[in-house]
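One structure below.
All protein chains of the complex are present and in place, except for one that has been dropped.
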Amino acid sequence: MTDDLAVTEYVVRTIAEESVAQEKYFGELDAVVGDGDFGYSLARGFEFVLADFDSIDRTDAGTFLSKVAVMITSHIGGTSGPLWGTAFLRAGGSLKGNENITGPDVVAALRAAVEGIKKRGKAELGDKTLLDALVPAIDALETSLAAGDDAAAAAQKFAVTARSAAEATSTLEARRGRASYTGERSIGSVDAGAMGIAVLAEKIAATWPTG
Amino acid sequence: MTDDLAVTEYVVRTIAEESVAQEKYFGELDAVVGDGDFGYSLARGFEFVLADFDSIDRTDAGTFLSKVAVMITSHIGGTSGPLWGTAFLRAGGSLKGNENITGPDVVAALRAAVEGIKKRGKAELGDKTLLDALVPAIDALETSLAAGDDAAAAAQKFAVTARSAAEATSTLEARRGRASYTGERSIGSVDAGAMGIAVLAEKIAATWPTG
Amino acid sequence: MKKFINDPKQFVPEMLEGIALANPDTLRYVPAYNLIHRADAPNHNKVTIIQGSGSGHEPAHVMTVGKGMLDGACPGDVFAAPPLDFITETVKLLASDKGVLLLVNNYTGDRMAFEMAEEVAEADGVNVKTLFIDDDVAVKDSTYTVGRRGVAGNFFVMKAVGAAAENGADLDELVRIGEKVNSVTRTMGIALTACTPPAKGEPLFDLGDDEIEIGVGIHGEPGRRREKWMPANDIADVLLDAIVPDLPFESGDRVAVMVNGLGGTPISELYLLYGIVHKKLEALGISVGRNYVGEYCTSLDMAGASLTLVKLDEEIETLLAAPAEIAIRVF
Partner (left out) sequence: MKKFINDPKQFVPEMLEGIALANPDTLRYVPAYNLIHRADAPNHNKVTIIQGSGSGHEPAHVMTVGKGMLDGACPGDVFAAPPLDFITETVKLLASDKGVLLLVNNYTGDRMAFEMAEEVAEADGVNVKTLFIDDDVAVKDSTYTVGRRGVAGNFFVMKAVGAAAENGADLDELVRIGEKVNSVTRTMGIALTACTPPAKGEPLFDLGDDEIEIGVGIHGEPGRRREKWMPANDIADVLLDAIVPDLPFESGDRVAVMVNGLGGTPISELYLLYGIVHKKLEALGISVGRNYVGEYCTSLDMAGASLTLVKLDEEIETLLAAPAEIAIRVF
């Protein structure tokens, strides 16, 4: 067991617990121009992750994430299953075998996740998806780490940027996902996935284990 | 054409026009513990009577009523079609060939109608049906005529009694018709058919042709 | 009121026209009497079977006209028994040499209209018999009351006599079969919402957001009692507790089960309810020989369902299993 693994476990557990806790809110976000099941899908899927949490292979952080990815694709349906599963899988692949994860490694893993999501969902920045919160947040994380911030501070920057970027999605017209069917009517409300990223990031930052 | 016929025409036309005018109200009365179509049934049926009004056989008042009866049974469905049709048929039969209709003749015709309704509907007084307004109103009419009242005054007595008797049906439990399925829950609201009789009688009395 | 409708007064005729246009080879429509009948009726090798009743219960009965079921249906307006004329003219038009069987759900208006029509038809020399269906256990049955209502269980009577008529059974035999099926059929219904008759334009009664009506009829008449919403498991208990002891249905019995939607409840929920009922019956030692899940006899757009049990014997089961060709294939 490494420190890296402990942090990874913390992040995954927090994402899972917060997804379950925010089921209703995430569902409401998705109901505005989507079909209202974003919260339900994440919550049901991450319940499985939590139920089996202790038995997940912990060889290293990368392996751990890859196993979580399989649990997600197996148990989360809808658009979120393949997207989030791909993201975890790519991040895990990027870190696999790495026993000494550095700040740039984390950034690289997150960028690998983004590439996976883009490829899987054929989405670009500005299409009003979770990418529009995730990508600027990763940029902020990178800048913060490069500036010498510690992990807790960097996580905080990530969260703050994710929140403002998620809120900014309300001005965008959806071009991917179910919300895109409503065309211009999607303008004026935030993207559920993007706001999901922000809420999860805030929880991660707020309860970051210090010491 | 006799005076009797003119009066009969007046009564039938008033019933028909008022039934059309009260469609919504009669429907609401029936919706409380019935199925809400009492107003619709009467209105649709009497629309046919009004449409063909001028071509109805006017040999005498009895014939006129019998023809109206056939129009009612042909065009009014539900419980009201057979009941009202039978009532008009029996009243017509009672008066047929009578060229000089007296007060007692009218009472006899109405009592014949009541017998028809009772037989057709297997209902008794107190079962919370239109009989509970009609029968006491006929009694009042008979008393009034016997006391020497003129037709307009007798019609007024009929209407007043029909109204109070109809209102009194709210204390009864329905034992016939659709309302009876609700058992005790029918107590507390008036019977739609009984109130229908009262409303029609009031209109007849209020616009009674004087002179 | 939001419906697919033009004018409430044209609701029934326009629906009937749609049925006729959708089934040009097999059905005929006579607008004057709201009549939908088999293109090949009357068929003098079989008894003619006619069912009336009000509209608003579709697919009952206009969409169950066809080989193996009804020869004709002449509904009244929404929830109103047909006027006498509709019935007498329908009988005249469709009467077969082997006679006419009239199937009537036991409601006051329907009873009266069909009894009058039977008299008229007999006077015209038609060999006609009338069979009243009264499967609804929600209503107390005594000589003091109007008796039980005919509800979704009418399907089984229609199906059985329809099949027997196709086999050439005579009128008396059809009456025997119909009465027998009716005597072993029991139904109980529950409404989750009120229905909205087109002519009224608003719900027939007020039902709270968390209330249900137990023992409801198929015309939106209020039922036995109002309760708070409860899970499907408990609803299944309410329905079975009313139905099972009534006949009674007993361990060892083989039954047909119908979970009938009242018009606004999706098929997913009906199958969910069916699964629960099936298992509860099994636990009682009652085996399901045939099942029917879907809409058979509705109350316009009412959300709700009824449960029907039919005690099977070989004769009934064979008749229920016989083929039939109707606009809606529900079995």
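For reference, chains read A, B and C in written order, and residue numbers begin at 1 within each chain.
What we mean here is this: contacts are C-beta pairs under 8 Å (C-beta built on N, C-alpha and C of every residue); 3 or more make two chains touch, one makes a residue touch a chain.
Just so it is clear, the structure is predicted and the values come from calculations on it, not from any experiment.
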{"item": "Partner chains on view for the chain not depicted", "value": "A, C"}
{"item": "Sole contact to the chain not displayed, among C:H37, C:H61 or C:H278", "value": "C:H278"}
{"item": "Contact residue for the chain not shown (choose from C:L204, C:I286 or C:L300)", "value": "C:L300"}
{"item": "Touch criterion as defined above, residue of C:A41, C:V184, C:I243 or C:L270 at the omitted chain", "value": "C:L270"}
{"item": "Chain A residues that touch the omitted chain in the full complex", "value": "27, 31, 33-37, 40-41, 44-45, 73-83, 85, 120-121, 175-183, 185"}
{"item": "Hidden partner interface residues of chain C, rising order", "value": "2-7, 11, 14-15, 17-22, 55-56, 58-59, 63, 192-193, 209-210, 212, 229, 231-233, 235, 263-276, 278-279, 288, 291, 293-295, 298, 300-301, 303, 305, 327-330"}
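The rule is short, and it goes like this: only the chains that are shown with their structure count from here on.
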{"item": "Where chain B and chain C are represented by their mean Cα positions, the distance between them in whole Å", "value": "32"}
{"item": "Inter-chain centre distance, chain A versus chain C - centres from mean C-alpha coordinates, in Å", "value": "55"}
{"item": "Chain A and chain B: spacing of chain centres that average the CA atoms, whole Å", "value": "75"}
{"item": "Per-residue overlap in chain B, given as positions that touch at least 2 other chains", "value": "none"}
{"item": "Per-residue multi-chain contacts in chain C, two or more chains", "value": "none"}
